[in-house]
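The complex appears here minus one protein chain, its other protein chains still in place.
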Amino acid sequence: MIAAMIQASTTTADIMKAGLMEEIFSERTLQATGPFMALSFGILLLVLAEIVPGLQLLRKLIFIATLGVAGWCAWKTIGAPEAWVFEDTYVANSTTGWWTMLFLAATFIAWLFGQRYYKAESALEGEHDLLMMSACAGMVLMAGSRDLLVFFVGLELLSVPLYTLSAFQRSRRESVEAGLKYFVLGAFAAATYLFGSALVYAGTGTLTFKAINPADLGGPLVIAGAALIAASLFFKVSVFPFHMWVPDVYQGAPAPVTTFMATGTKAAAFAFLVPAAAALLPYESKHLAAVIALVTMAVGNFGALVQTDLKRLLAYSGVAHAGTLLLAIAALQGEPGPDAAMRAVLFYMAAYVFTAGGAFGLVTMLESQTGRAVTIDSIKGLAAKRPGIAAALALFMLSLGGIPATGGFLGKYLVFSLAVRSDLLVVALIGIVLSVVALAYYLRVIVALYMQPEMDGKPVPTQARALSGLVAFACAVMVLALGLVPAWFLDSLR
Amino acid sequence: MLADYVPILLLVGVALGFALLNNALSELFGRKRKNIGKADAYECGMEPRGSARIRLSIHFYLIAVLFILFDVEAVFLFLWAVSAEALRAQDMAMLVLYEIGVFVFVLVLALAYVWRKGGLEWDR
Amino acid sequence: MTVPSEHLLILAGILFAVGAAGFFLRRNVIVVLMCIELMLNAANLSFLAASRMHTLKAGALGPALEGPIFAIFVIVIAAVEAAVGLALVIALYRNRQSVNLEDVSDLKD
Partner (left out) sequence: MNFLSLTVLIFLPLVGALLVAATPSKAVGLQRGITLLTMFATGVIGIMLCLDFNGASAAAQHVEQRPWFTLPGGIPVAYKLGLDGLSVLMVALTALLGPIVMLSTWGHIHERVKEFMVWLLVMQTGMLGVFLSLDLVLFYTFWEVSLVPLYFILGIWGGSNRLYATIKFFLYTVFGSLVMLIAVIWLMYRFGTTDIVQLTNVAANLPGDVQLWLFAAFALAFSIKVPLMPFHTWLADAHTEAPTSGSVILAGVLLKMGTYGLLRFCIAMFPAAAIEAAPLMMALGAIGIVYGAFLAMAQTDIKRLVACSSVSHLGYVVLGLFAMTAAGLRGGLLQMVNHGLSTGMLFLLIGMIYERRHTRALDQYGGIASVMPVYALFFVIAVLSSVGLPGLNGFVGEYLVLLGTYERAPILAAIAVTGVIFGAVYLLMATRKLLFGPLVLQANKTLTDLRAREVVLMLPIVVLMVWMGVAPNTFLARTEGSLVDLTQRLDRARAVRTAELIRENETRPTVADAEESQNR
């Protein structure tokens, strides 16, 4: 439906444009908007399933089928030539195709881990799936948008469901608190974004990146606006100083939602942050961005060092990873250029989605099985009882720490090579030191898993859940595949 | 430039002055008789009973929120309304009609959902 | 007399600042939500002002409609956020009999 609105808006936006009809119903447009359309129809079907009594039973089928169709559409855009549609407000190319695949994967992972997680709210699982799918649609829209308005629609389509999902366990104090915190700060960020884009619009006279006249970029309005937009996006990707909400929300929200937030939201925000920064940020912002990146890495890593709750630890590590990715944004202004940065960020996020997705997913499983928060203590000696789970978790930790032969290493490698190439050598070195700090706490988890005896009186259920185990295994395979045989992925980006 | 605003300022000044003046005058010259009838809250002649802070049923808020949502969605029809003429000028009227149709269909679906979930039932 | 668009932008900026200040200073969730609405409306005002500015600009072909359209989207989103926010507040009140942000602090390091 959002697409319909956009069409309405753009049609009215410049009425003098002729042949709009042909354009809207052209092969190109349908291909470009395919994934989003598929998801939109999926949403409608899910609503229908809630209305028509019998359809309830088909809900899961509809969900999976929709993701499948959307994935197929996205797959078709990957090879295809770049398609700019709706007056250059929306683009579909290999990169956005891969981003879409990534969002679908994140959604699917979170959804699978969410099965049988909710007890009191099991009656509302229909709404849960519905909200998740609309959030996914929002991400797709965000990744493809090259226009401030379209992105805003996508952003809200993602955020509003997420507010609701974080507070999904209405009876749990923590869940509601997480939802409220996320909502209040998110709404603030949205307002900031709006005011920023209003200023940019005032300064440039357009909302579409392609239509911006470079001569206008220097103006005070545009710079102020760009700064505000950057701030709001930094909130979404949890960059210092907008990261305080992350640990609380991740800890409080239902674990599947946390999985979804940690992987999908961040990916979507970065998918737009790169082109937006390329279009709006002036060259001078390079060093500022680099500094923010370093501070973020520092805050995240040192924050994580002292955590005992695994969700919080992963949350802080997510902050640190956002900082690392911000290095790529900083390097954007340098020699390698936006495309290289986009590739690096995409690869990094791809690795991160499967790594963090798997890690959070396992936490989800343990949490729902033991019925209490998963801490460093509670996973002690897990390797003896659940070798498979422990091995997967250890692998994910190594990948988060960027040890070679995992996707995490190659992602970090690409980002740091960007920094080195755009002569941010010192920054890269400091970043390296910080990532050693990061290893310290990833190792703590592995130590607890393998090298410490089980705590008394805290039995870990010995049988894994078949489904969750399978998903975790798939994630592990992807992490290794991205680390060992990345050719198929990297080549398709060029 | 800013001088353009002087009339507005004057208007504000006059309004304030008038109100204050009248109050001050009545304070000065009005004669004051105090009794209970004047002291307590005025409610259309009948004396108030019960606390003013009674809790309303949650459904009240629910209906209100739903109303706001569906009401505000109507705003998108304005776009259509204002540009209908120009759209017909370049025979895209039908296209946009379809689009609005899709849009309204979605709203109807949402309404049906709310209905099905009992959001509209008052006594429950 | 005509008010220049810059003044409208300045007014919007002031409104936004007021809203932001309230957001950071007030502790009552409802008031905080109101402050956010204020900020959203500041954004709306500046959109309209900007669009007016570009429409009146010399050599502008036709009215600059992006501003009003964006404003309409913002209005809708504002309604949506109000709905979700109030729902959250009710849920919050249900499980801790308070709408004061200071009482919402189970989660911390």
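We just call them A, B and C in the order they show up, numbering each chain from 1.
Here, a residue touches a chain if its C-beta (ideal position, glycine included) is under 8 Å from a C-beta of that chain, and two chains touch if they have at least 3 such contacts.
All figures in this text were calculated on a predicted structure; none of them were measured in a lab.
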item: Touch partners, limited to displayed chains, of the chain removed from view; value: A
item: Sole residue of A:Val52, A:Leu288, A:Val306 or A:Leu429 that reaches the chain not shown, by the stated touch rule; value: A:Leu429
item: Candidates A:Leu439, A:Met455 or A:Val477 - the one touching the absent chain; value: A:Leu439
item: Residue touching the undisplayed chain, where the options are A:Leu57, A:Ala123, A:Ala215 or A:Val485; value: A:Val485
item: For chain A, the residues touching the chain missing from this view; value: 336, 340, 343-344, 398, 403-405, 409, 413-414, 416-417, 420-421, 425, 428-429, 432-433, 435-436, 439-440, 443, 446-447, 450-452, 485-487, 490-491, 493-494
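Everything below uses one rule, namely that only the chains that are shown with their structure count from here on.
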item: Chain pair showing more contacts of the two, B-C and A-B; value: A-B
item: Computed distance of Cα centres, chain C from chain B, in Å; value: 17
item: Inter-chain centre distance, chain A versus chain B - centres from mean C-alpha coordinates, in Å; value: 39
item: Set of chain A residues in contact with two or more other chains; value: 5, 9, 12, 15
item: Shared-contact residues (touching 2 or more other chains) in chain B; value: 76, 79
item: Residues of chain A touching chain B in the complex; value: 1, 4-5, 7-9, 11-12, 15, 18, 20-21, 24, 44, 47-48, 50-51
item: Complex contact set, residues of chain B against chain C; value: 1, 4, 7, 58, 61, 65, 68-69, 72-73, 75-76, 78-79
item: Parts of chain B lying in touch with chain A, wherever the complex brings them together; value: 76, 79-80, 82-83, 86-87, 90, 92, 95-96, 99-100, 102-103, 106, 109-110, 112-113, 116-117
